[in-house]
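What follows is a short report on a single structure.
For this view, one protein chain was removed and the others were kept in their places.
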Amino acid sequence: MNHADANADQLAALKAGARDRSRASTWALLALLGALFVWSYQGSEIDLGMLFSADGGGAIAEYVERLFPPDLSAKVVADAVEGAWETLAISLIGTLLSVVIALSLAFFGSRNLVYAGLLYEMESRRHLVLLRRIPYLAAKAILNFLRTIPEMLWALVFVFLVGLGPFPGVLALGVHTGGVLGKLFAEVLEDVDLQPVESLQSTGAGKIQILFYAILPQVLPQFISYTLYRWEVNIRVAAVLGFVGAGGLGQRIHIALSLFLEQQLLTLLIALYVLVTGVDYLSAYLRRRVV
Amino acid sequence: MNSTPRTLGSRSIFPYVFGGLFLLVLADSWRRAEVDPGIFFEAEGREHLWRFVTGMYPPELSWDFLELMVRPTLETIQISVMGTLIAVLIGFPLGLLATSTFSFQGILHESEYRGFGPRHAFKVCLYGLARGLLSLFRCIPEFVWAFMFVRAVGLGPFPGVLAIGVAYGGMLGKVYSEIFESVNERPLEAIQSTGAGRLQIFFYGWFPQVLPNITSYTLYRWECAVRTSAILGLVGAGGIGQQIEISIRMFNFHEVTTLLIILFSLVAGADYVSAKVRSLL
Partner (left out) sequence: MKPAQQYHLDGVRKVFGRGQVALEGFDLKVARGERVALIGPSGAGKTTLFRMLNCTIRPTSGHLRIGGQEVADLYGRSLREMRRRIGTIYQQHNLVPRLRVLHNVLSGRLGSWSLLGSLASLARPSQLETAHRALTDVGIGEKLFSRTDELSGGQQQRVAIARVLVQDPDVILADEPVSSVDPSLAETIIKLLIAISDDTRKTLLVNLHSTDLALSYFPRVIGMKAGVKLFDTATSRVTPELLQELYSGHAPVNGAGEPYREPEHRRTAV
């Protein structure tokens, strides 16, 4: 009997301990989350009832019905293909531009190449090291700025600056993705394996030589992989940049949506779907092949 | 017999063929994209650039304007939260069905069927349907969804919520299913051997294993949703996007600066919150 009592006591003690540990913080967090959801629900004017009511549901069903059948007349299909091709072009050149921007900033944006770590272990001129932080911080700030502004806003700005057409789309993609890739590249550069660097440095190689012989060969596959990944993202973005006047499929989709040309819209959406899936496959294939 | 030389041959030819093709496509793309850097150096381009850059300073900080911006700012947050919630509600079940080891193959189904009966065919169909839906949801950009939902339910934040919910639901579902597929199956086998049903196995074996990954990815998507909901306003789906477009179109660049600062703070805040939550995991 004594034994059973001891067990019960232990269980009670364990229960009390577990309660202390988990209850308060978990419930507070859940309550906070719940409050956030309620607040957001009220603020975003959600009306699920309408969505599932005969009226709202009917409107959506009717809209879907009007999409069919897709308009497959030669003219519309040719236009869709033309648009898809243009979107592809925007994404390609935009990604290319972003790589140029990223490469020109990433090296300044990685601490170990600019002022810290192994390469600067023997640097005794402290003012030089301090001075070198300036380009690092500047590069970081620029990358952050480019990255935070979404492509669509960049596109708005560039449409204002250079006029309508695919070119502002290229610039928007290049600038935003340049910020994203620059940050990713800099992270890769900071993670580089230092042993080859150290051995090269000990042979008396200069910093640029080290960069080309020890660092770039290590990081190149990852650079390519990240670039391909962003290309997949960019093809999707390029397809909607046209909404603000930056060419491609998006422009045609926007027109079809605005003019209630639902059957043409479906053709364009099919073209978009094919394009996006195609790029996904190509990029996945290239990544396997190259990396 | 000829495998060695052929491999060597194909290996050496591939980069050239592909590189050549790539250059051709690139050249054609260059032409199609109407790249013209000269624009910035012509008188008109220079003037536009000048007007834009000088116009952005100082930011518009008048009380009236700021007061006007409070509601769209909060709305942006609300849209992102609700949109992500709906995305999870769509992505989770679809992602689960789109997980082959949950739906129709692997150790959990080893004893369940003999040959390929209608039951099995039904499961495979369900799996294919889920994958197809997810792919459809994420291949159509948020923007197009938003535009279509504006058509269906009218202007305001609601179509923005739906657009993020559907498009991100597709992305979340795909990544969820990848995470589900990669779990360690041995605990699942053990739980199954106690006589547990599939959903019980899911909640006791799968869910605890994937929870950190799923939460982390969902938080990342929420960060993206904040950014997205800030621009869905361009097509009339609420948030500060609409205001940004108006300000740019009206050449009120000092307002644009303020709005960009707001956007910066929103994004940085979302980053901070999700980093905080991740550290709790």
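Each chain carries a letter (A and B) given by its place in the written order, and its residues are counted from 1.
One rule holds in what follows: contacts are C-beta pairs under 8 Å (C-beta built on N, C-alpha and C of every residue); 3 or more make two chains touch, one makes a residue touch a chain.
Keep in mind the model is a prediction, meaning the values are calculated, not measured.
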Neighbouring shown chains of the undisplayed chain, as defined at the top: A, B
Residue in contact with the excluded chain [from B:37, B:212 or B:269]: B:212
Hidden-chain contact residue, picked from the options A:18, A:31, A:61 or A:118: A:18
Selected from B:17, B:107 or B:136 as touching the chain missing from the view: B:107
For chain A, the residues touching the chain missing from this view: 7, 10-11, 14-15, 17-18, 21
Absent-chain interface as seen on chain B, which is shown: 105-107, 109-112, 114, 185-187, 189-197, 199-201, 203-205, 208-209, 211-212
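Definition applied: only the chains that are shown with their structure count from here on.
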Chain B partner contacts - residues on chain A that touch it in the complex: 29, 36-37, 39-47, 50-51, 56, 59-60, 63, 85-86, 88-90, 92-94, 96, 148-150, 152-153, 156-157, 160-163, 165-167, 169-170, 236-237, 239-240, 243-244, 247, 250, 253-254, 257, 269, 272-273, 276-277, 289
Contact footprint of chain A on chain B as seen in their complex: 14, 25-26, 28-30, 32-36, 39-40, 45, 48-49, 52, 74-75, 77-79, 81-82, 85, 135-136, 139-144, 147-148, 151-153, 156-158, 160-162, 227-228, 230-231, 234-235, 238, 241, 244-245, 248, 260, 263-264, 267, 280
